[in-house]
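First up is the structure itself, then whatever we jot down about it.
Only one protein chain is missing from this complex, and each of the others stays in its spot.
Up next, subunit A:
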Amino acid sequence: MSLHPNPLHSSAQSDIDEIENLMYAAPVLPARPPSPPRASIPVSSTPFVPSNLPPPSYTKPAPPAPPPVAPVLPPISSGGASGDPRPAISVDGFGSPPNTLTEPVWDTVKRDLSRIVSNLKLVVFPNPSREDPGKALRDWDLWGPFFFIVFLGLILSWSASVKKSEVFAVAFAVLAAGAVILTLNVVLLGGHIIFFQSLSLLGYCLFPLDVGALICMLKDNVILKIIVVSITLAWSSWAAYPFMSAAVGPNRKALALYPVFLMYISVGFLIIAID
């Protein structure tokens, strides 16, 4: 015997249906817990986003229950999971977790290294996806830039005969601060760029200059240095061009690109002048 009049019954019923739908559709949603958009994360200083045990595709050879979806669904979905039949537990949740304990450092390191290499190839060498700059550095990482900046600093410091420590510190600070400022410059020009992606990009574009600095260190001939530095400078600028120019409107391209050239030219001079 219902204590409630019909209309309430039917609306209650549809409410129930709705809730059930939500419940059983839930598996799909909670998988991605709502996370704040970029702007809210202060991390002005996270240099590194090393291996994000990334979205499933290439991980772990033998995860017990093949969980293509890394995040764990709340147990509520274990009943009506339309997606993954999750054994509701534990550590599987991450899709590749403790297995990385058994193959700890080596595999993750390999994955990270391969990511660095692929990012490098995307940025510095000619390839089709350069036309679509946004796509190129989709999974940015900061390890590559870190290595390149430190490497450049070390080379400059080694080539210097006096004040080695200062040279290193200055080189590192200039490059790091320069990358940050260049990114800010684009943002202030009203461009659409993602902070870390841009840092990552500018760091990777240092690779040619690294090569140039290495050559210059090995052969101490001024003419050779000038030639090598100009070539690598042009290469670096060519690498950085499409990404930076795509980020701002057409009438502001020069404003965005000029500081980049300036920074690379000054690094080039540093390489030539050091002795």
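In this text, a contact is a pair of C-beta atoms (placed from the backbone, for glycine too) under 8 Å apart; a residue touches a chain by one contact, two chains touch by 3 or more; residues count from 1.
Note that contacts and distances are computed from a predicted model.
Considering only "Ribosome biogenesis protein BOP1 homolog", "Exostosin glycosyltransferase 1", "Golgi apparatus membrane protein TVP23-like protein" or "Serine/threonine protein phosphatase 2A regulatory subunit", the record for the omitted chain gives "Golgi apparatus membrane protein TVP23-like protein", by its UniProt protein name. Checked against the hidden chain, the listed residues A:Q197, A:T232 or A:S245 yield one contact partner: A:Q197.
The omitted chain makes contact with just one of the residues A:V123, A:L154, A:A256 or A:I274: A:L154.
In the full complex, subunit A touches the omitted chain through residues 1-2, 9, 12-13, 15-16, 19-20, 22-23, 26, 30, 32-38, 41-55, 70-76, 88-91, 93-94, 97-98, 100-101, 104, 108, 134, 138-140, 143, 146, 150, 153-154, 157, 164-166, 168-169, 172-173, 192, 194-197.
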